[in-house]
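Single-structure report; data block below.
Every protein chain but one is kept in place in this view of the complex.
Letters are used for the chains, namely A, B, C and D, taken in the order the chains are written, and counting of residues starts over at 1 for each.
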Amino acid sequence: MAKYFLKRLIYAFFTVFIVITITFFLMHAIPGDPLGELVGRLPQSVQESYYAKYGLDKPVYQQYFIYIQNLFLRGDFGESIVYPGRSVNSIIARGAPISARIGIQGLAIGISLGITLGIIAAYKRGKWMDYFVMFVALFSISIPSFVFAAVLQYFLTVRYQIFPVTGWGTFAHTVLPAMAFGLRNIGVKARFMRSTWLDVMGQDYVLAAEATGMSKFDVTFKVILRNALTPLVTIIIPELAFIFVGTFVLETIFSIPGLGTYFIAAVSARDYPMIIGQTIFISTLYVTSMLVLDFVYVLIDPRVRLIKK
Amino acid sequence: MSTVEKNTSKNFDFEFDSNKSLYADGIVRPSLNYWQDAFRRLKKNKVAIGAGIILIFIIFMTIFGPSISGHSFTQMNRQMVNKPPSAEHWFGTDRMGRDLFTRAWVGGRVSIIIGVVGAIVNVVLGLIYGGVSGFFGGRVDTIMMRCIEILGSIPKMILIILISLILKPGIPSLIVALTIAGWIGTARMVRGQVLQLKEMDFVTASRALGASPFSIIKEHLVPNVMSTIIVLTTIQVPSLMFAEAFLSFIGLGVSSPNTSWGAMCAEGQQVILFYPYQLIFPTILISLTMLCFNLLGDGLRDALDPKLRR
Amino acid sequence: MMEKILEVKDLNVSFNTYAGEVQAVRGVSFDLKQKECLAIVGESGSGKSVTAKAIIKLIHDPGVIKKGSSIKYLGEELANKNFDQMRKIRGSEISMIFQDALTSLNPTKKVGHQVAQSLIIHQKMGKREAFDKAVEMLRFVKIPNPERRANQYPHEFSGGMRQRAMIAMALVNKPNILIADEPTTALDVTIQAQIIDLLKDMQEELNTAIVMITHDLGVVAGSADRIAVMYGGMIVEQGPKKEIFYRPKHPYTWALLNSVPRLNTKSKETLYSIKGTPPDLIQPPLGCPFAPRCEFRLNICNEKMPTAYPIIEGHDAKCWLLDERAPKVKVFERLEV
Amino acid sequence: MSKLIEVKNLKKHFKVGRNLYLKAVDDVSFYINKGETLGLVGESGCGKTTCGRTILNLYDPTGGEVLYHGRNIYDFARNEMKSYRKDCQIIFQDPYSSLNPRMTVETIIAEGLRVHNMMNTKDARSKVHELLEMVGLNREHANRFPHEFSGGQRQRIGIARSLAVDPKFIVCDEPISALDVSIQAQIVNLLIKLQSELDLTYLFIAHDLSMVKHISDRVGVMYLGSIVEIAKCDELYSKPQHPYTKALLSAVPIPDPEVEENRKRIMLQGDVPSPINVPKGCKFSGRCTIAKDKCFEEVPVLREVDKDHFVSCFIDQ
Partner (left out) sequence: NQQQTPAPAPPQEDGNGNEEGSGDSGSDTDPVDSGEVPDEVQFFNYPFMADPRNIDGAMTNFMLDLTIIGNVHQTMTELIFVDEVLTMVPGAAESWEISEDGLVYTFNLRDMNWEDGQALTAHDYALTLFRALDPNSGSVKAGDLFNIENALEYFQGNADKEDVGIRVPDDKTLEITLKQVTPYFINLTYAGLFTPTRQDMVDQYGEQFGIIGDSILASGPFKVKEWVNDVHLILEKNENYWDADSVLLETITFKMIRDVQAIMSELMNGTIDRTSVTIQEWRDRLITTGNFSYGDYVLAGTYFLIFNTDYEVNGVKPLSNVKVRQAISAAIDREEATFMLRGDMAIPATGFIPSTVGLDNHNFREVTNYNPIEAIQARVPDPKALLEEGLAELGISINDFTIEFLAGGTTAQHRSEAEFFQEVLQRELGLKLEITQVETAVRTQNSRAGDFGITYSLWYAGQNDPGIYFNNWLTNLETHSYKTGYDNQQFDEYVLAANSTMDEEIRRHNFNRAEWLLAEEDCIVAPIYHPISSMMTAKYMRGFVNQNFAPTAFKTVYTVGRE
């Protein structure tokens, strides 16, 4: 087991390494210049000193080696070009928890409501309630998030001043973005849960459990839920990785100081260290989540054995 | 083996049935081919058919809609700036006095093309990649899956943005950008299916008959992953349209003078308070289309589900 | 005469599906006496499993037990009981073993806990105590190493052990009736013999009456007391074991008995075979369900459902051939009509 | 009688982990004469299917050889292999997964004809019709799809498919176990009829011993990848030698109450061990009621105890 995970860990490490390499060169291949806007109108000599400051005067492969060196020897993601003096590490360390907070709250809304609706729909299969829930679910999937967020903002902050428009710090600030984040999730999770639930409900062991005289409550929560959770967990864990990087749309509309805006802004400003730093962050999270998933599988589904006997 | 006594009864009811053909040996179901049968099942699904009809209508409108209104989608009109829907301009006009009805359908063209073509590209790529990986298995599979894993761990948004920047802006490059990340899921799914199908007895039978790998792929594997693929395609269309809308929101969508529903939503979102109709119409169209594609996809999934019915 | 502990009368079960109403069970009636083993045999899809589930009312949407069906357990009408009342009976008075032991065990729960489950429910036992009892029960059904096995998950069991675990689960509360739905079908002959043996022991030691469902006549020959033959959702013939084997009255029973080779039949001799396929239960034939495939079909068979003709006490069959107006038919050397 | 197929020391090991092999077929030898049926019985997982498929070169063997007309098929050149493929066919257990649900019956049956370029489309069609009638279906069924047929009918389609290429030898891999009792007889009758009409040779795999006895000329009993006993049918059933065979025969349920009531069963303890960790010595020793010390140490070899009756057991030695 330990050996298996060690092996996976090494694979994961290589995956991230290759991702870094690909992104690094891909990024330098695209047009655009991180300093263009900043120093474009400055004398040549000033420009040069600026490029030199960020090591951008060297050939790309050299920049790559320097970067890799700093990364592996000191865990240093470098310094942002757009925000001079700020280390990418610190920006991530500050922004990721904020993004994650919105993500977790949104996911919590999405998962709890989605699961509930999905289960209701499954039990009422073929009835109007089922159709209604599924229609709502589909509808929630079909609205672009920026439209929904804008409408939400308009009604709950401008029209009825229930929540602050933007800002960060209190719980009230997180409500709207989490709602907007959760909405789509409700639909996705409800649909997923419904089909999984129906699947499990049709299994013989559910009938067998009932035949032992279990109550409806126990059958629902101890047998069906337990078994329906496995597939759910497998789709949620990778999602958990991505909540740390936030969503650009919501973070822009609600001015949340998370990572999402930084990410898109970094890409469009060609803030190389920021882009790579965040890419590493995201892919590490993703790869880790896959590892965790494997681990969780073993925990929640006894049928899964990592090594055949 | 058996002896039957001469029938002595005068009662007709109790005479042996002279019709010796045993009709139960016949087949109860009418003869329909697989697709006809699937279509028959699909037809019973009112919701899916409804969704299909709406989609056909929308597609029809994206083709002919712009010419119905009598306005060009780029024509500006100083006198008609930001006018709400009227008999002249059914969806109203935008900030430059352009007819939104016309623009909506022109934008629909782009959105739908991106959605449909993107989904097809996704599926074709995924089919080929996943098919090869699954069919050959072993080393090839391991390596190919590793590659996918790496591609999958590069943040999707980075890939999309990078690709849309490397290529010259335009619809084709948008499609490439949007599909670069999307086909991975398809490939994984196809691979899974192929791995499963490969072990099916009819493939073994084909091998026992001496069929070549190529003909096995062509005759057995491809047709059998087809239904999954069709469903997947319909489900991917909306997600691609969504991604395009997002790109439009961050300003990387289609380039002018072309527009798309996503771009129109992004513009409308800016003036939601003042001219809500500028947001409402494209939003309704985009949502309706997504809804219909999803519903159709669900319907197709049910209809095409190759549950080897017993 | 022993007491009847189960009386099923005119049981009708239907499923409302996409394609139409599947009349899976149509007017099934039978009795079960104490300590008796009733075997229900019949073709796949003939309604055996549905009948079994209907006894403890485990028919779920889209299935319904039709009005007018009566299931009397020790004189009590089960058909009118609600879920909670039924719950008290399930697993304690009447237990059931399902067709496929792999899919009938909860994959995410340790076998010991699954066995202990109905003890906790019905005897209000503590978890620990119930688990210990479950281990005992596993030992009783001859699972080697029960202490260790109780802590394993179903997928770690072999097919035979799973089936035994299912039996243990069904028997912990010493039920009066055990319904065993094809308990041996998926198993190898040597394992099958072990299970049949086990069931017989149970019957002896715990005084359990068994309803055994199978399509293997060999299994029936060894273990049943009485046999009910089902076809197309109906019991077409039922009677004591030897009556059914040696004096069958229904052409379907004849066919069934003759289509299997015995170790003593001649090699490569043509076996008796039933042509055609079973009826579609969405639109079951007007008359006898077997008529379309019956070699001795009379004209009336196509139109009218035969009633049960009593042969001797406890043996009856639904076949027009038994009517006095019908021609006499003589089949096979070994069997007389 | 000439030996059509001769299997010599055939081995098929599946790799299931690092240095971990599942010995599905482990040193199996037997032969099948032309025109005869060899039955192969044994518990689930003992390697019957693997054995059949390896003989058809659907699996690459780990060792040993299969002689067809006296020549090792694993040495065949490409074209020879192709004609071997034509001569040797297989019928599957599961009538549902063995037919491609997206193909018409005609395309399914004619697949072999296409693969081997045996005839043009028109001739192929009449051949398909002929085959359909031969297996008891009718020509109208040619344009239908598998899902429109019942299990028994599907099994007939599978048989027609294998017959299309005029095979000499067919591996019948449990062709009846998925079918209803009432349908089984139809298929068995059909197989017997075809054998006599077309002079076919069968390897008939099953675990229903009564059926095997009914159809086979000789029967081999497999246990954990090895053949433990092989003999003429009547001989095996009347005078079984190996304790496993005995137990197996004693466990076969017989649909006759009186016989059943008076039978004495040999009850085997426990289950078949996993083929990954086979017990030392005789593989059956762990469940054998009469095992001696030697059985736990040494591996018995197949030896001829009577004419054409081979047993691998130390008993009576």
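Assume a residue touches a chain if its C-beta (ideal position, glycine included) is under 8 Å from a C-beta of that chain, and two chains touch if they have at least 3 such contacts.
Values in this document were obtained by computation on a predicted structure and should not be read as measured data.
Interchain touches from the omitted chain, evaluated on the whole complex, reach A, B.
Which of A:83, A:123, A:139 or A:295 touches the hidden chain is settled by the complete complex: it is A:83.
When the whole complex is considered, the residue among A:113, A:253 or A:276 that touches the unshown chain is A:253.
The missing chain, though absent from the display, is touched by one residue of A:7, A:53, A:127 or A:216; that residue is A:53. Residues of chain B in touch with the missing chain: 74-76, 78, 81, 95-97, 165, 169, 250-252, 255-257, 263, 266-267, 269-274.
Hidden from this view is one chain, which touches chain A at 31-34, 36-47, 49-50, 52-53, 82-86, 91, 94-95, 150, 153-154, 157-158, 161, 164-169, 251-255, 257, 261, 268-270.
By our rule, only the chains that are shown with their structure count from here on.
Averaged Cα coordinates give chain C a centre that lies 32 Å from the centre of chain D. Mean C-alpha position of chain A lies 25 Å from that of chain B. Interface of chain B with chain C (complex): residues 1-9, 11-17, 22-25, 28, 44. Here chain A touches chain B in the complex through residues 15-16, 18-19, 22-23, 26-27, 29-32, 138-139, 141-147, 150-151, 154, 158, 245, 248-249, 263-264, 267-268, 275, 278-279, 282-283, 286-287, going by the rule given at the top. Here chain D touches chain C in the complex through residues 43-44, 150, 152-153, 180-186, 188-189, 192-193, 207, 209-211, 213-216, 233-234, 237, 247-248, 250-261, 263, 265, 267-268, 270-272, going by the rule given at the top.
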